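Only one structure is covered here, and it is reproduced in the block below.
The excerpt is restricted to a subset of chains, each kept in its original location.
Just so it is clear, A and B label the chains in written order, and each chain counts residues from 1 on its own.
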Amino acid sequence: LEIESRLEALGLALPAPPKVASHIRLPFSFVRVRGNRAFIAGHVALNADGTIAGPFGKVGADLTVEQAYESARLTALAVLGSLKRELGDLNRVTCWLRLFGMVNAAPGFTDLPPVINGFSDLILELYGQERGQHARSAVGMASLPFDSPVEVEGEVEIT
Amino acid sequence: LEIESRLEALGLALPAPPKVASHIRLPFSFVRVRGNRAFIAGHVALNADGTIAGPFGKVGADLTVEQAYESARLTALAVLGSLKRELGDLNRVTCWLRLFGMVNAAPGFTDLPPVINGFSDLILELYGQERGQHARSAVGMASLPFDSPVEVEGEVEIT
């Protein structure tokens, strides 16, 4: 339970499963496992109880880069929560492969990598450089569900 | 031919191959197969004859969520048409893995999951929960080719 010990040592807890208003149907898997591959659905930042976490809106207008970095970090915790529920143990992630980082960008806002660093930094802190390294994009979207500032999807290898 | 019987039972037919104006070059594969992996290029809704299907424009301004849901459903049929042409038989899709759902979003439009549900619902209806489940994103784009309201790309496992 090495990864979970590290989370605890950092004072971090995984959020409850995503909880959305009852009229919103999300007919997909937050993590789809097949063989040694785990596909991660688009995740957003969650509060401890699984409700969607604010602040909401466009980075560069409604949120600063620092606030969006924190949202990306919470998004990583949401992803780790989904992986933990699906896999039972976060050590089953043998390596991170690909992250696609999406920012709800205000017109003209291009400071996108520093935002998604909030996700990458936590993964590297927990899994180390060897297992945690990943190919990544950090790009600006016209809009994201729930008006979340950040959404990330990707793929990891599991055992 | 179980999947194709279900399509027929639902009164659905697969469209002809995508047909675009002759000056538009699309130098890529709609489905790229390698081993047991099939990568699905970005698809949009098609008419029965393969021409790009309207209505066109931005969801939340030019189209309602209901119209965009229907476009996402037609996009799933277009993808199934490409898979059928490439694989010969839709039963060769052993499971769905990942879908990346893109919505041509009007400024401020964030009701994205209900749009892409039009794709997911049809896949689950045809393939069932076990084979059909997939990791998914539903995000807002600045623009899409042909001003289509919805585009979806992804990956499936094949036999």
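Observations, loosely collected:
To be clear about the criterion, contacts are C-beta pairs under 8 Å (C-beta built on N, C-alpha and C of every residue); 3 or more make two chains touch, one makes a residue touch a chain.
Nothing here was measured: the structure is a model prediction, and the numbers come from that model.
The complex in this file is a homo-oligomer whose displayed part has 2 chains and whose full count of copies is 3.
Throughout what follows, only the chains that are shown with their structure count from here on.
Between the two copies, subunit A and subunit B, the Cα superposition rotates by 120°, quoted to the nearest 5. Inter-chain centre distance (subunit A to subunit B, centres taken as mean C-alpha positions): 25 Å. Those residues of subunit B lying in contact with subunit A across their complex are 95-100, 103, 105, 107-110, 112-114, 117, 120-121, 124, 133-142, 155, 157. Residue ranges on subunit A touching subunit B, taken from their complex, read 24-32, 34, 37, 39-42, 102, 141-147, 151, 153, 155.
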